[in-house]
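Every protein chain but one is kept in place in this view of the complex.
For subunit A:
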Amino acid sequence: MNAVRRLAGSVLLRVFLVLAALFWLVPTLGLLVSSFLSPGDLNRGGWWQALTAPSRLTASNYAHLLANDTITGSLVSTVAIAVPATVLVLTLGALAGYAFAWLEFPGRDWLFLVVVGLLVVPVQVALIPVSELFGAIGLFETTAGVVLFHTAFGLPFAVFLLRNFFAEIPRELLEAARLDGAGELRLFSRVVLPLGGPAIASLGIFQFLWVWNDMLVALVFADSAHPPVTVALQQQVRQFGNNIDVLAPGAFLSMVVPLVVFFAFQRQFVTGVMAGAVK
């Protein structure tokens, strides 16, 4: 009797999990398969037709898309925004994190609390004021403007995470280096940065994906002649229904980099997400 119940429970559990797995798999699969169907086949019926007729799959949508300057250009723009915004956040965040962890100056503790407070400030609050500011200093609709904005909003988390990580470094290590006559900059680059590697990697992956995937900030601040891929695709969504042959492969091209990063650096990504649970 008990064995029967246990068996029924285990079967139910598996059925539930398989159904859930389908719920998570099918939406993405649908877009992936659609991206390999010709416009004619897309109009003729659902993407699932290709499951029984795999010969219909074609890479022609991707060929068209890669020949389309707007989309390829937008991918370049995305890289041009995401890479500097990540490097800047890592650099400035590590410098400030080190100062908060190991340098002594008046007001250190309350300044750090202010930074912690800024963790949850919504990006939306800054859209209007910063567009005024950027307008006044000529950064509106420039890549530099978008990079600076992303850097500023990435900094509270970067400083918070790195300060906490750097603070765990044993004091004796730093004292020993100081006694050897190392200056702060040398200490920072030779002792703190190497030891902070894991935290910096997590933060870098987190920030890179954050900026790569952003649409709102780019929508407001990016150069409308060279929009990043999210904005370029968003402009296509208005026509949804008769341009799936553009949207589906476009969305997949925009997902390739985040997915590669995700699968390659799963552990760091998870660490970053867990540390970012306060954001």
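Operating definition for what follows: contacts are C-beta pairs under 8 Å (C-beta built on N, C-alpha and C of every residue); 3 or more make two chains touch, one makes a residue touch a chain; residues count from 1.
In this section, contacts and distances are computed from a predicted model.
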item: Chain not displayed: protein name in its UniProt record ("Penicillin-binding protein 2", "Ca-activated chloride channel family protein", "ABC transporter permease" or "ABC transmembrane type-1 domain-containing protein"); value: "ABC transporter permease"
item: Sole residue of A:Leu7, A:Ala20, A:Val76 or A:Ala176 that reaches the chain not shown, by the stated touch rule; value: A:Ala20
item: Residue, one of A:Pro122, A:Gly181 or A:Pro194, that touches the chain absent here; value: A:Pro122
item: Options A:Ile81, A:Val130 or A:Ala222, residue touching the unrepresented chain; value: A:Val130
item: Sites on subunit A contacted by the missing partner chain, in the whole complex; value: 9-10, 13-14, 16-17, 20-21, 23-28, 30-31, 34, 42, 45-48, 92-93, 95-96, 98-100, 103-106, 108-109, 111-133, 148-149, 151-153, 155-156, 159, 184, 188, 209, 212-216, 219-220, 230, 233-234, 237-238, 240-241, 244, 247-248, 251-252, 254-255, 258-259, 261-262, 266, 269-270, 273-274, 277-279
